[in-house]
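The complex appears here minus one protein chain, its other protein chains still in place.
Chain IDs A and B follow the sequence of writing; residue 1 opens each chain.
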Amino acid sequence: MSDSIPEDIGRLLADGVASLEGLEVLLLLRKERVRAWPLDEIARRLSIPQSSIEPALEEPVRYGLIEHERSSAGEIWRFAPRTPELDALVDRLASIYEDRRLEVMRLLSAHAMERIRNSAARAFADAFVIGRKKDG
Amino acid sequence: MAEAVYLLCALTSLVCAVLLLRGYRASRTPLLFWSCLCFVGLAVNNVLLFVDLVIVPDYNLRVLRAATALTSLALLIYGLVVAEAK
Partner (left out) sequence: MSTADMVNIFVQGGCAMACWVIGLFFLRYWRVSGDRLFLFFLASFWAFALSWIGLIAFNPADDTRHWFYVARLVAFLLMIAGIIDKNRRSARRP
């Protein structure tokens, strides 16, 4: 009997990956990790519109999984985990995703729901601040 | 004494409604819209309470009061359950 998805993978999914598109992009870039990927190439390989890919790349870049370079040729992204631990973590994520795809997707959508609830709560609470305050 | 309470409650409700409306225009979060409606309704409810107290107690008004309260709360529950966010 399989046990639930390990906590560190869960955290990676919540903070570093954040969406199903993010996961697909991450794993694609990882498969051919040496090359640099322009946005249209990623879009073509995954059959996802470019407009969905750019926001999906934000979290992995911020987390230190993907590198973003802006050159004269254009913008490219590369799979480049900041530490070897992250690299190993993504390896485990890739294998888990292969075996238990549905579970991973369910976990991702649960995170998405939580994020929505969080933003609604924050918007509600922030409404009661009288007078303009700068965002912390 | 009770009159002051109801007026204070109506005023507080109104203030909450205004704040939530402002918040809704800033963030467009549906929850804030429904919350705003709820507090408007609660303000109406408290004004009705005041009217009921200051003028002669009127039984018909009692059901109307309770109905406005229930409707307002139902709107808030709708916002919380269904229409939480964009």
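The rule we apply is simple: a residue touches a chain if its C-beta (ideal position, glycine included) is under 8 Å from a C-beta of that chain, and two chains touch if they have at least 3 such contacts.
Note that the structure is predicted; figures quoted are calculated from it, not measured.
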* Residue-wise, where is chain B in contact with the chain that is not depicted? -> 1-2, 5-6, 8-9, 12-13, 15-16, 19, 49, 57, 59-60, 62-63, 66-67, 69-70, 73-74, 76-77, 80
* Structure fact -> Listed in rising order, the chain A residues that touch the chain left out are 114, 117-118, 121-122, 124-125, 128-131, 133, 136
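Please note the rule applied: only the chains that are shown with their structure count from here on.
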* Asked: So how far apart, in whole Å, are chain A and chain B when each is placed at the average of its C-alpha atoms?
  -> 41
* Structure fact -> So, in the complex, the side of chain A touching chain B is made of residues 116-117, 119-120, 123-124, 126-128, 130
* Complex contact set, residues of chain B against chain A -> 16, 19-20, 22-24, 26-27, 29-32, 35, 84-86
